[in-house]
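And then chain A:
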Amino acid sequence: MLGKLLKYEIKATGRTFLPLYLALIVLTIITKVLLFVAIPDAVMVSESGSNFDLPLVISLSLYGTIIVALFVLTLIVIIQRFYKNLLTDEGYLMFTMPVQTWKLILSKLLTAILWTIVCGFAVAISIFILALGNFSMMELSQEIGKMYSEFQNQFGMSLNIIIGEGIMLMIVDIISSILMIYVAIAIGQLFNQHRILASFGAYIGITVILQIVMSLLTLLFPVFGMDYLMSSEMNEIAVMQIFINSVTVFNIICIAAFYFITNYILKNRLNLE
Partner candidate 1 sequence: MKWIIDSDRPIYKQLVEQIELKIISGAYAPGDKIKSVRELAMEAGVNPNTMQKALAELERMGLVFAQRTSGRFITEDNKMIDEAKKTLAFKEIDGFFEKMKQLGFEKEEIIALIEKIEGDSHGHSES
Partner candidate 2 sequence: MAILRAKALTKKFGNLSALSNLDLDIPRGRIIGLLGPNGSGKSTFIKLATGLLVPTSGEITIGGATPGVETKAMVSYLPERTYLNDWMRAEDMMAFFGDFYEDFNRIKADNMLQDLNINPRDRLKTMSKGTKEKVQLILVMSRNAELYLLDEPIAGVDPAARDYILNTIITNYKENASVVISTHLIADIEQVLDDIIFISQGEIKLISTVDEIREKHNKSVDGLFREVFKC
């Protein structure tokens, strides 16, 4: 059933994203071409202001707009798919199907993660394409190689470990951010009126609570505090690792709590209008 849910979830969301991603591709190509025509040698651009070119300016500002639009739309779709599909009239269909509530939530979550990652990658690839030709690929790969070996020499470990831990933190952070939206919406629907307003309130409330919990944690366990870590004998990489990983663990706990609360509310306290 989860597979089928995902299929419809991707269908329902893909329809909104498709035009925007097409626009991004087209604009990337146009901007790239215009860039190439206007300033074949990009290094010169900052020095010579005379290269002002209207089509390029328009294309670049459109490009900027579409990237902002992509981020905003991703956020809106994440909120809207959860709220509209589950907690408005469509909820009458979704919650009476023979599917467990946690699967409904999971299908929304996985789709949301997918689009967030797609959004990030698409923008990164697009910018990379625009930048192509302005640097030497060979030099870049040599630079990266050098960085790795220096890191290895200095700290006796592979740079990949830190990068891996960083990526882990990012993924966990994305998931907990999405679930925080879900839990806020779920709490909002516990109210009889002004449910959307209540959801915003819940979101702010959770943010405040999390801040308090974090400061309490660093107060109770100074080991996790930046001050303590910096003043200790450890090298900066070890400090960074402890910091990254403890934030990751904290996020994982948040994920579990948010998921559990959302599921509990939607299962036991549902009250569709």
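Quick notes on this one:
The rule is simple: contacts are C-beta pairs under 8 Å (C-beta built on N, C-alpha and C of every residue); 3 or more make two chains touch, one makes a residue touch a chain; residues count from 1.
Candidates were picked such that all candidates are chains of the complex that A comes from, given by their letters.
Since we're looking at a predicted model, the values are computed, not measured.
Within this complex, chain A is touched by candidate 2 out of 1 or 2. Those residues of chain A whose C-beta lies close enough to touch candidate 2 in the complex are 1, 4, 7-8, 12, 15, 85, 89-93, 95-100, 192, 267-272.
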